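Report on the following structure.
Just one protein chain is left out here, and the rest sit where they should.
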Amino acid sequence: MKAITESFVVPTRGKGTYEITDEVARILKGSGITTGLATVFVQHTSASLVIYENADPTARADLHRFFEDMVPEDHPGLIHTAEGPDDSTSHLKMALTRTSESIPIADGELQLGTWQGIYLFEHRNSPHRRIITVSLLGV
Amino acid sequence: MKAITESFVVPTRGKGTYEITDEVARILKGSGITTGLATVFVQHTSASLVIYENADPTARADLHRFFEDMVPEDHPGLIHTAEGPDDSTSHLKMALTRTSESIPIADGELQLGTWQGIYLFEHRNSPHRRIITVSLLGV
Partner (left out) sequence: MKAITESFVVPTRGKGTYEITDEVARILKGSGITTGLATVFVQHTSASLVIYENADPTARADLHRFFEDMVPEDHPGLIHTAEGPDDSTSHLKMALTRTSESIPIADGELQLGTWQGIYLFEHRNSPHRRIITVSLLGV
């Protein structure tokens, strides 16, 4: 049984989704694990994770727009805005998506479906360096 | 220490929730694991998972209706509609719920609360065959 925890950094260019599937698959490949569980974790409260349709970019364009409509920067009544109008809203969008995501491993591969990609969802306007931590457990 | 990854198919009849607790419990029983972690993963981007109240069916009726109200098929501005008005909306409902769910194991049983059932949440109108992958880790 192996247990590995490894991190990498994703530089973002502001709001949007950034695919990290290849980085997670690369860490799995290096581990030699064939059966088990990969858990992806984002070490931030103003960015999140989502597994989303990775074929047609219009799917993610709709995701970005829908979340802006649901949690707009001028949402009435927000008081946690010391860092700007994308401060509290970034935490709310994070809470509505995911901080951790776990993917089963079989035959040495992440058991993602055909159209599933793992994405970092950046909720701040300015570029950030986001730390992603991956836990691998298995044989 | 054991590591097992196993899949099963859930045939759906369109939008709604389909309980899969028994299938997951059956795979756990067959594994012989008494302490550890069960992770359920749905290999799709237009269906998701949710652990929900499993006693009174009106609870899930409200869930279905609430999500239709929040992400209606005629939501303005959506462009990812090549497969119909339930295309982008199905991905959005998925992003707002869960793709993976992890449940601790003790005494050979899933440590679910009294009213918790594991559900596949189908977001497409037409019937689909959905692949659920379960990872079991433990002793």
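For clarity, chains are labelled A and B in written order, and residue numbers in each chain start from 1.
Following the convention adopted for this analysis, a contact is a pair of C-beta atoms (placed from the backbone, for glycine too) under 8 Å apart; a residue touches a chain by one contact, two chains touch by 3 or more.
Keep in mind it's a predicted model, so treat the numbers as computed, not measured.
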Quick one: which of B:I4, B:I27, B:V42 or B:L63 touches the chain that's been left out? B:L63
Of the residues listed, A:A25, A:A61 or A:L92, which one is in contact with the missing chain? A:L92
Can you name the residues of subunit B that touch the chain not displayed here? 1, 35-37, 50-53, 56, 58-59, 61-63, 65-66, 69, 96-98, 101-106, 111-113, 115-116, 137-139
Note that subunit A touches the absent chain at residues 1, 3-5, 7, 37, 39, 41-46, 71, 75, 77-80, 82, 88, 91-92, 95-96, 98-100, 102, 131, 133-135, 137
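Operating definition for what follows: only the chains that are shown with their structure count from here on.
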In whole angstrom, the CA-centroid distance of subunit A from subunit B equals 19
